[in-house]
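Pasting a structure below so you can have a look.
Complex shown without one protein chain; remaining protein chains in place.
Order as written gives the chain letters A, B, C, D, E, F, G, H and I; numbering starts at 1 within each chain.
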Amino acid sequence: MLYHVHMEVNLPTDMDPQERTELLSREKAYSQGLQHDGKWPHIWRVVGEYANYSVFDVDSNDELHQILSGLPLYPYMTIRVTPLAQHPSDIRAG
Amino acid sequence: MLYHVHMEVNLPTDMDPQERTELLSREKAYSQGLQHDGKWPHIWRVVGEYANYSVFDVDSNDELHQILSGLPLYPYMTIRVTPLAQHPSDIRAG
Amino acid sequence: MLYHVHMEVNLPTDMDPQERTELLSREKAYSQGLQHDGKWPHIWRVVGEYANYSVFDVDSNDELHQILSGLPLYPYMTIRVTPLAQHPSDIRAG
Amino acid sequence: MLYHVHMEVNLPTDMDPQERTELLSREKAYSQGLQHDGKWPHIWRVVGEYANYSVFDVDSNDELHQILSGLPLYPYMTIRVTPLAQHPSDIRAG
Amino acid sequence: MLYHVHMEVNLPTDMDPQERTELLSREKAYSQGLQHDGKWPHIWRVVGEYANYSVFDVDSNDELHQILSGLPLYPYMTIRVTPLAQHPSDIRAG
Amino acid sequence: MLYHVHMEVNLPTDMDPQERTELLSREKAYSQGLQHDGKWPHIWRVVGEYANYSVFDVDSNDELHQILSGLPLYPYMTIRVTPLAQHPSDIRAG
Amino acid sequence: MLYHVHMEVNLPTDMDPQERTELLSREKAYSQGLQHDGKWPHIWRVVGEYANYSVFDVDSNDELHQILSGLPLYPYMTIRVTPLAQHPSDIRAG
Amino acid sequence: MLYHVHMEVNLPTDMDPQERTELLSREKAYSQGLQHDGKWPHIWRVVGEYANYSVFDVDSNDELHQILSGLPLYPYMTIRVTPLAQHPSDIRAG
Amino acid sequence: MLYHVHMEVNLPTDMDPQERTELLSREKAYSQGLQHDGKWPHIWRVVGEYANYSVFDVDSNDELHQILSGLPLYPYMTIRVTPLAQHPSDIRAG
Partner (left out) sequence: MLYHVHMEVNLPTDMDPQERTELLSREKAYSQGLQHDGKWPHIWRVVGEYANYSVFDVDSNDELHQILSGLPLYPYMTIRVTPLAQHPSDIRAG
């Protein structure tokens, strides 16, 4: 089941550089684990913004919230989730 | 080169049913042609709305505008385009 | 799986009264069928507005879109869907 | 008498962890007490956000304000209240 | 129990003048009846707008919705309702 | 001459408790003095928010600004003022 | 007593040209009468918009509403009124 | 003197095709005349929208308004004008 | 050439009182100098807000930016500039 997710990151500009590096490193590992598991099939950077558009493929709303609230950057993010359905013009439709 | 596109459709509620059917049929054919060509790799319905989130893969801004302004539903749509870049956490990054 | 749905209705003020009555009657029957099936457990009128807050309990995003887009009033509605997860303070949590 | 309530929480990211834990623990106890009393019949987490949609069942506007302003997290919340009325399509309507 | 209500009126500019006069006359009678009953204690015109701020004093959310949805101008109005509580600085507080 | 005023208060969550108590005490005294003088005939708490809707009855725009800018909480408030006129349906109209 | 007023005009594009000319002519005469009386000391066109910023000098909120609601273009306007006070840096302050 | 201008066009979808063609032809000629005169140095299409970003180089606010309000499409446009100044980092700065 | 300017001031509530007094004193002197020079013909306080509506009369966009960016309060302000043209109904029009 697919969801469209917009994430915007607001890190304090005075964050300790090492803490920041470590945080981003954990975020990357967390994201890539989910990508390898097929849970997070798409992630794109919004040009010019510290933000991304992503698509998640999960079994339930609860699973999605568990994943998103576990993001290391979660306390610094503004997230908007939009549930997706199959589009009638999609050539992959049965 | 990828672009995130949000399309919202506002058809007049009193549109002639046959005109509407024909218009939607042309829209579907137009969209599926571009999907088969790889120009429109993703199209998802926003749940509960006459709207979609799409991703386009084209060579230039001009090509994208040519495609979008050629949509049979274009005069009835509100479209917002966001250019996308590769995300540093994307596992497909080189 | 639960979803929070806000529906706002905009009927043309010059709609034929009989057509309007018939449309609202079909809407009511459609809604009550889904309530009896347990798919639409809550529907509340927003005080002072031709709008409602509802909660749906369905198996998938696709099922929800199928239900919503089948509403007789769908062409006259603005709908916003928010996926819900279990709240950690909910006393019904396991 | 029912009210729809949206609560959004903004805790400072640099809050003392113990203070935070204690605060959330008091919030949970406060919420569950009101749930057991039937005053707070529904609470749902908004997927991907530190926010909830709730329904309150109280005797008056004043009682609702007393409850909400007593929330341990109240100073960190943005709250919007919408009064609800019975919907004419509700199968529980007399 | 008090509610703050903002009403904005949008009459079609091409409405039949007699229909308009009659409609406004019914609206005035309806409003004044409720004012005499003490249900609608305050109504003020917003300067420069076809809008008013009002205060209603009713027994329940349902009663308020019944009153508002019965306004002759209701189909032409955008209404926003805000429930009010006693302010701790109000000199009329006990 | 009447004005509709919306006041929203944003006190820093880390304000010194004694300073806060003193500030709110001065605010209350200031408000009640104006209520007793008939300058501030209505003040209502917005349910669930640290905000109020008020009505002021003053002789001029300048007097209103002098009163509002003298509020002890003024530096922490967002205020919006709307001038009011007599509504043609008001039963107190001559 | 001064008020800042923003007026935006939305005339139907299919309005009868003669009706339009006549309406604008009446609007101009109405406006110039008030300018000559000193009630409407400033009127400026917003560059690129069918809108103006104006300043009115009247005795009361009620007088201002009477003036504005009497504008021949009033049914086609969106108006926002802001009451003004003397600025402490104004060199004309006593 | 430079101005940044955003123009959005909303033509009725049921406009007579010949009238539309003629209108667009006049718009193009009007625009190109001003481009040749150096008054309208830049015009870009916003991808996916019936809108443009333009830069005008004129002698005064009044000249700009005269130009914009003379656009054949003016009655169908929403225009926003932003005055521009030389940027201190501009390599063309003296 | 006239411009409409809206300035909103946000001083930190914990600013050193002496620094604040000094800053406001410099702001006042700066403003009054420009008023005496005829560059800043109007300044009005928005009732209930730490904001003003002003009209500037300058020779160019660049001059206006130089003036505004030189305001002692500039780092604490949110400013919006709207270019003005002569209104066709203005009795001072030639």
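The definition used in the following text is that a residue touches a chain if its C-beta (ideal position, glycine included) is under 8 Å from a C-beta of that chain, and two chains touch if they have at least 3 such contacts.
Owing to the predicted nature of the structure, the values given are computational and were not obtained by experimental measurement.
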| item | value |
| --- | --- |
| Option from A:6, A:45, A:65 or A:87 whose C-beta touches the chain left out | A:45 |
| Those residues of chain H which, in the complete complex, touch the missing chain | 2, 4, 27-28, 31-32, 35-36, 42-47, 52-53, 55, 82-91 |
| For chain I, residues in touch with the removed chain | 3, 5, 12, 61, 64-65, 68-69, 75-76, 79-81 |
| In chain B, positions touching the absent partner | 1-3, 60-62, 64-66, 81-86 |
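We take it that only the chains that are shown with their structure count from here on.
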| item | value |
| --- | --- |
| Chains contacting each of chain C and chain D, listed by label | A, E |
| Chain C to chain H, fewest steps along touching chains | 2 |
| Between chain G and chain H, centroid-to-centroid distance (C-alpha), Å | 27 |
| Distance between the centres, which are taken as Cα means, of chain H and chain E, whole angstrom | 44 |
| Distance between chain centroids, defined by C-alpha means - chain C, chain I (Å) | 50 |
| Chain A, residues touching no fewer than two other chains | 2-3, 61, 64-65, 81-86 |
